[in-house]
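Questions regarding the structure given below will be posed in turn.
Below, a portion of the complex is reproduced, with chain positions unchanged.
Read from first to last, the chains carry the letters A and B; within each, the first residue is number 1.
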């Protein structure tokens, strides 16, 4: 197929890519505001350095690993260095969007995914080990899951009864990162004082800034996942507005009922929970479906973040509670709410044999739910197990955790030689 | 001369200062502090976790006064800072051997 440039779709995809890139610094603020003053910079640096490492390996070999040809996994030599590739190889060739734009778009997805993991290991991971982890994890776990959900991989489609729907990354990004975060948190062990000391967020406005910029960037994430500027992108956009809106309300409603007070941390977390849950579903549910997914995700995640105290793993900033659980909620609810008749022009092979089906509540029966559960289960198992293995290898080579005295006096000073704020002291 | 040091609840500062002015005290030094005491702190629930806060914010007030003013000063502080709740604070009095006004180098009571 000869490639015809569409400047409008390209304009939207370039814009989307910039928006998604912004999500990683946004995450740095969302996470950075939540930790104590002595570990702000390390928290933010774990996100920033992911921008560094993943961007570089992506254009060298990792894009090919994820989106190159291959049944189980792609190839590091496909598209090596990216030079001289015709635009007809673009993931969005049918939308008239050039190859390199889509390479960049996919790069920023990989970056944010690994950065998300860092929330469960706040205050205590050696920075050098984290840098190595980002490279290894993207080259293995991420490449594998992305290849089989979005690329030409067949590990999932060969066992699912219909095409699982993951429009913008419910499994590839959120379940994947959430399961890895659980594995790392278990390997690293709990912070000193976990469950006893307060450890309140040191700067809640930063948390809200992070949540706001995440939401802003998420429009590129979800509406950009249409690969063009059309009515389906509009649907994805609108759903990405209303699901987090309702999730914010339902999360603070849980707090109001349970603890008496709606918190700002709850509102920010609710927004993120709603964004996570609508991610896989953004282009395949209608208004009611999006509202339902947002409402349910807010409640379920507000309750799920308490699990860490019950089970005793220190998922410090609730990556498991929000991304793993929220990702599962969104992925499974598609099995109930998928409404592929609602004017979606979304490109998956709807209506073809093996294509995705409507959800249970829209006349499609149980099949799609089964497929959704298959994809979610695949990502959970692959990510959890593989991350455990990677983590164990790093533990016995580079070491995972800083010493206790570093943790007490603050990882910022020990690992980065800085403190986040210099007081305005006259002293 | 005496140094009267008072630890009070932060929200009573304005009242205490007014009361001190009322008994003719013109100079006061104020600073932030935190206190442990009978007022045991409280249990908080936040984002699913429960914990105890037992270091509570206080204000320290220091006044150097002539021996003759000390009773008035302590009474003024007690009067203005008292709410009757545990944690209202403490006052202690220490003898001052000398005092100097930096601006002039004056010493003794007239430097207060």
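Everything that follows uses one rule, which is that a contact is a pair of C-beta atoms (placed from the backbone, for glycine too) under 8 Å apart; a residue touches a chain by one contact, two chains touch by 3 or more.
Not measured: the values here are computed from a predicted model.
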item	value
Subunit stoichiometry in the structure file as a whole	A x3, B x3
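Rule of thumb we're sticking to: only the chains that are shown with their structure count from here on.
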item	value
Contact footprint of subunit A on subunit B as seen in their complex	44-49, 51, 53
Touching residues (chain side subunit A, partner subunit B) in the complex	195-200, 259, 263, 265-266, 305-306, 309
